[in-house]
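Once you've had a glance at the structure underneath, I'll fire off some questions.
Excluded from the complex is one protein chain; the other protein chains are retained at their positions.
Let's look at chain A:
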């Protein structure tokens, strides 16, 4: 079975922003109701989530930059960030559109 983590192109959800905080000298993701402090790996992964690169392509870019990148670690991190509503995984490769805003209750 394949899912968004195999075929999708993750991107930051609307209302989510990456930033570098100079006071704490750390990367952060800013959310509607909160802040996540990012380690270097998470910051690198999120920096590549542009809604065009697939998870596999993100993993490839990371491998060019870092040693010992494991695909399952990237997948797991993205699943966690999707769970926290930081990224949407998107199931359409190359999709640049936002999610439909109004999901009707009975769709």
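The rule is simple: contacts are C-beta pairs under 8 Å (C-beta built on N, C-alpha and C of every residue); 3 or more make two chains touch, one makes a residue touch a chain; residues count from 1.
By definition in this document, contacts and distances are computed from a predicted model.
**Student:** Which of the following names does UniProt give to the chain that is not shown: "Energy-coupling factor transporter transmembrane protein BioN", "PqqA peptide cyclase", "Phosphate import ATP-binding protein PstB" or "Chemotaxis protein methyltransferase"?
**Tutor:** The correct option from "Energy-coupling factor transporter transmembrane protein BioN", "PqqA peptide cyclase", "Phosphate import ATP-binding protein PstB" or "Chemotaxis protein methyltransferase" is "PqqA peptide cyclase", the UniProt name of the unshown chain.
**Student:** Pick out which of A:28, A:43 or A:79 touches the chain that's been left out of the picture.
**Tutor:** A:28
**Student:** At which residues does chain A meet the chain that is not included here?
**Tutor:** Residues of chain A in touch with the missing chain: 13-15, 17, 19, 21, 23-24, 28, 30-35, 85, 101-105.
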